[in-house]
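Here the complex is missing one protein chain, while the rest keep their positions.
Now for subunit A:
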Amino acid sequence: MYTLKTFTAVMAMMLISVFTSLENGYKVGDIATDFKLENVDGNMVSLSDYSQAKGFIVIFTCNTCPFSVAYEDRIIALDKKYASRGYPVIAIMPNNPAASPGDSMEAMKARAKAKGFTFPYLMDTNQEVYPKYGAVKTPHVYVLQKTKKGNQVKYIGAIDDNYQNPESVNQAYVENAVDALLAGKPITETHTRAIGCTIKV
């Protein structure tokens, strides 16, 4: 009898481990980990540094992906619009510079300066942060809201529904999500997809 119980318990655990290994990264509702990563200004940045923030727009992005480049101005606009309202942009560059030389810290510094980034542009030096979040491509956005339990994931996906032309956007997914959070309303679309560049390991 005990063996049967043990057997069932082992089977259940195996099933759980199979499911967790299939579902990598965060889902909406999960609590996101904090990190300590180097910024282009040489300082180390953590989410916990932002005591006044209500949440964060965490964007995995890089110098070299054409989609990231196409969205640079819109990422700056997001930070300009929402940092003052408590949702600053935190950009994280997840690629391994050895595999993607255009994403070295030097290149990141140059890009941040040329574009006038108003937000931290951090390097995931050990490539440990993006797998925890479950980011698989650039750009890949996670909107987090500060709660008592920690920074809760509220939205995962794309910035909007038209990379080609900001004027042709019908659904500004990230803006809609943050606006809903600020208004205390439920987010209509919590998960979207977009074509992006694979993270280089």
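Keep this in mind: a contact is a pair of C-beta atoms (placed from the backbone, for glycine too) under 8 Å apart; a residue touches a chain by one contact, two chains touch by 3 or more; residues count from 1.
Note that in this section contacts and distances are computed from a predicted model.
Colleague: If you look up the hidden chain in UniProt, what protein name do you find among "Nitrous oxidase accessory protein", "Catalase-related peroxidase", "Thioredoxin domain-containing protein" or "ABC transporter substrate-binding protein"?
Modeller: "Thioredoxin domain-containing protein"
Colleague: Of A:Asp30, A:Asp161 or A:Asp179, which residue touches the hidden chain?
Modeller: Here the residue in touch with the unshown chain is A:Asp161.
Colleague: Name every residue on subunit A in touch with the hidden partner chain.
Modeller: These residues of subunit A touch the chain that is not shown: 65-66, 70, 136-137, 157-158, 161-165, 168, 170-171, 173, 192-200.
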